[in-house]
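With one protein chain removed, the remaining protein chains of the complex are shown where they sit.
In this document, chain identifiers A, B and C correspond to the written order of the chains, with residue numbering beginning at 1 in each.
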Amino acid sequence: MPKLNIVSAINLALDREMGKNDKVVIIGEDVGREGGVFRVTDGLQGKYGPERVIDTPLSEGGIAGTALGLAVGGLVPVAEIQFEGFMYLALDQIANQMARYRSRSRGQYPINLVLRLPWGGGIRAPEHHSDSPEAVLVNTPGITVVQPSNPYDAKGLMTAALRYGDPVIYCEPKRIYRAIKAEVPDEDYEVPIGKANVVREGTDMTIVAWGAMMREALKAAEELAADGVSAEVIDLRTISPMDSDTIVSSVKKTGRLLVTHEAPRTGGIGAEIAARVYEEAFTSLLAPVERVTGYDAVMPLFKLEDYYLPDAKKIIAGARKMMSY
Amino acid sequence: MPKLNIVSAINLALDREMGKNDKVVIIGEDVGREGGVFRVTDGLQGKYGPERVIDTPLSEGGIAGTALGLAVGGLVPVAEIQFEGFMYLALDQIANQMARYRSRSRGQYPINLVLRLPWGGGIRAPEHHSDSPEAVLVNTPGITVVQPSNPYDAKGLMTAALRYGDPVIYCEPKRIYRAIKAEVPDEDYEVPIGKANVVREGTDMTIVAWGAMMREALKAAEELAADGVSAEVIDLRTISPMDSDTIVSSVKKTGRLLVTHEAPRTGGIGAEIAARVYEEAFTSLLAPVERVTGYDAVMPLFKLEDYYLPDAKKIIAGARKMMSY
Amino acid sequence: MLFDRFDPLKGERLEIMDKDGRVNEELRPDLSDERIKELYVRMSVMRLADRTALNLQREGRMGTYAPVYGQEASQASAAFLGKDDWLVPSYRESGALFMRGVPLSGIYRYWMGDERGLVGIKDLRVLPVEVVVGSQPLHAVGVSWAMKLRGIKSVAAVYFGDGATSEGSFHEAMNFAGVFDTPTVFICQNNQFAISVPRKVQTRSKSIAQKANAYGFKGIQIYGNDIMAVYAAMKEATSDAREGRGPRLIEMLTYRFGPHTTADDPTKYRDAEELEKNKPFDPLIRLRLYLSSLGMWSEEEEYEIMDAAKAEVEKAVAIAESAPPPEPSDIFHNTWKREHPYLKRQENEMLALLRETEGGAPNA
Partner (left out) sequence: MLFDRFDPLKGERLEIMDKDGRVNEELRPDLSDERIKELYVRMSVMRLADRTALNLQREGRMGTYAPVYGQEASQASAAFLGKDDWLVPSYRESGALFMRGVPLSGIYRYWMGDERGLVGIKDLRVLPVEVVVGSQPLHAVGVSWAMKLRGIKSVAAVYFGDGATSEGSFHEAMNFAGVFDTPTVFICQNNQFAISVPRKVQTRSKSIAQKANAYGFKGIQIYGNDIMAVYAAMKEATSDAREGRGPRLIEMLTYRFGPHTTADDPTKYRDAEELEKNKPFDPLIRLRLYLSSLGMWSEEEEYEIMDAAKAEVEKAVAIAESAPPPEPSDIFHNTWKREHPYLKRQENEMLALLRETEGGAPNA
């Protein structure tokens, strides 16, 4: 089996599905000849032609809004927004349109499309290129949000998303785009949307993460293990609608929960996970849920980026705090 | 003292401040001759002229973006977005621009402006006229969000917002725009931004609400009292950055917390309040925090609106559940 | 080649039948007098249906409604689309939907607060009612782009107002249409107002039609109260688009006789005189004068037309009002394709409460 990084795994998923289903088209800024600024769509225009891999004008609203129309017209668009910070420009089309089209049309117009968004910090990029604005999507019923943390899931989640039948926002952890290589089967498989993944078993606490933070979570779990603390690590994978049942079962076993994400703490997904776990595992909790997150401040330019972002060290500090509660 | 409703109270606050400070200007769709679709700016164009109360083209991005520019140019704009559902069209200007301008310019360009948004459901309106998309703002550092629940606070919060020095999103609970009349002093006063208000004292549980839900919370508290359950009711007033300390103190006393809001449950503010209270009053809680909220589904058209929205009955059911936990 | 002949940059506009029902013979399109009569009848039903909706709202039997009174000829443009074409409406297209064949009862039901009113529109290639001003042109560009990419000859006609042209999304849609040469017909019903804001505050360009020029395709300004001009422009625009000659923009100059919606009081911002001045340009009056000059219309016939219209409209009201209300559970079953456990729990929570409180909607 070939070893691929996340970029190549997404590329492979797109390539295979485009080969199978001629309704799949790719649109976005620089996705064609350039193959995307991160090269995720590299080679696909050459292979499938400029009518299926289409460079668009510089307009996120235009990309998202026409993608919806393309879906209504029977195609399966994969639309790219170049960086997460520009999602706001497409948010009317995402939250007011895509998310509501099924409901508005009482199912007559399901919107089968994927919106790809490179996500998160840690690449020393300019302003707006390092954010994690998932909270708005999670409070928007009708939108499905996934984020892979490794090449295997990247391919499987993309394949599943392309066939999902509802609009899927596919967040790509750009910090680890090329950082991890793993075996990725060439054959067709799906990673189920809506299922979290227990990546490491443990007994003393549960750590929930996704995307690039998974690497930090696993690093922390290892260091904690050396200290005699056994952490179970869960990769959320689908951020909305989220699989809290898997988390709740885990916390019922471990008694402690730490959630980590790059977005600011207040109003972040960590709050939602905490609230649900309290709702359903109140008596199992031995310490308050610990949130190891970005701060409630504007993400600074990169000189201070490393201080802003959560990482293994901060997770370990949070874990120790829970253990000594 | 005159008895005013919320609409008139906001109008009075604007009027008084415009009289005092000739830098204050109002912009928005239909705010001038029409006086706003809810008449919040009624009479102000007649009084201060079309150079200070300005009808704009139909463009939320244009309104928010030029408001920022007007603020940079030394004015204090009060910009109206006609309904909360159209906020998404201005979100790049809100989240990527206003929220970050202080940080981006290291304080050289503070943005002193107020963005007014009629907010929430319950008025049998068309699609997009009944939402409560506050969650996105709360996860956006740099934005201050307030929502009054009564005429007194409406005037005092607006006056404070106009002098705040940071961009303030002023959400107006349109369901109770004209439902409550109360005494509103004509003289200058501010309701402090960043302070929650304990509106009713109690010992058995804390109910947190804001905006139109305050009426439901108070109704529920009264019915619960008849049942022998003593509920403390807190009006959050400032949604971001929120005054969790007041809530935490209350919960330390009562041992139970119910949060109610119209927005969908998942990723709503209820989660954040719950998470903070657990962080700081973990051992005081006698039952899991109860969230009485809109559902994780698209807000239906008005035939089912009353089923969708939380209300006193649902709050009471949640309260009973907590009491019998 | 009307789009070339009437250049909006030169301030030209197309009118064929004037307000007195006189026809410019040189420009007369291939629209038979029988067809015109038929259109007149349907437009009359449209007007009555519209007034009825207003009345229903006043009686509390309908929600907020956006009337088409005065814009009947522009709305009738929908009758000139092909079966395979797409119609992409805003909230003010009840007349266009009606002309397209969407049952009046369904339209009423939608405005009575029930999404199910629009079930069936897919078969007519009609998209759902769009309430966010300016958001639907992009959908029209997308759907017509899909047709083009799939090699299907089909046009998408999108309706929006003068106010909508100020939104960024209008620009993005026009620009994508130009770049990808999509078979999109942009129909701007310039009814002179966006709620209270007059057209001249929307944009400083002399016409809306000339904006097409900024996107590299053609636009035309026509008198939207003149059904012949509407027909001629629609015919050329749809066939141009369908045959790959690119998108087209039609600015239909019209006038909103009624309030913006039932929630609006236009006396606050519009002089009674201005309204009166516009009344003679009524799209139905000129048709009546024209048909009557041919002996195809009379006062007596008008009574018959109105009687039939009344019966049709009343039946639609009856159907809409007798439709059973949606089940409360419907809230939970239309957002996502799949069932989600946490939402299911919320549904159960609501149903349990309804059982406890004996089924009444909490605030109803």
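By definition in this document, a contact is a pair of C-beta atoms (placed from the backbone, for glycine too) under 8 Å apart; a residue touches a chain by one contact, two chains touch by 3 or more.
Nothing here was measured: the structure is a model prediction, and the numbers come from that model.
Among A:3, A:20 or A:33, choose the residue that contacts the chain missing from this document, as touch is defined above.
Only one listed residue reaches the unshown chain, and that is A:33.
From the list B:144, B:197, B:260 or B:293, which touches the chain that is not on show?
With B:144, B:197, B:260 or B:293 as choices, the missing chain is touched by B:144.
Decide which residue listed in C:167, C:226 or C:330 touches the omitted chain of the complex.
C:167
For the chain not shown, which residue from A:16, A:163, A:181 or A:314 touches it across the whole complex?
A:314
Which positions on subunit B touch the chain that was left off?
Output for subunit B: 25, 51, 54, 56-57, 59, 61-62, 64-75, 92-93, 96-97, 101-110, 141-142, 144, 164-166, 194, 241-242, 244-245, 276.
Need a quick check: the contact residues on subunit C for the chain that isn't drawn.
9, 166-172, 175, 178-179, 181, 201-206, 210-211, 213-217
Which subunit A residues would touch the chain omitted from the figure, given the whole complex?
Counting only subunit A, the missing chain is touched by 29-30, 32-35, 37, 55-62, 85-86, 89, 122, 124-129, 265-266, 295-298, 300-309, 311-314, 317.
As a convention for this text, only the chains that are shown with their structure count from here on.
Pick the chain whose C-alpha centre of mass, unweighted, sits closest to the average of all protein C-alpha coordinates shown.
Nearest to the common C-alpha centre lies chain B.
Averaged over CA atoms, how far is the centre of subunit B from the centre of subunit C? Could you give it in whole Å?
35
Give me the residue numbers in subunit B that touch at least two other chains, ranges are fine.
Those would be 85-86, 89, 127-128, 266, 295-298, 300.
Multi-chain contacts in subunit C: which residues touch at least two other chains?
Residues 115, 129, 132, 168-169, 334-335, 340, 342-343 of subunit C touch two or more partner chains.
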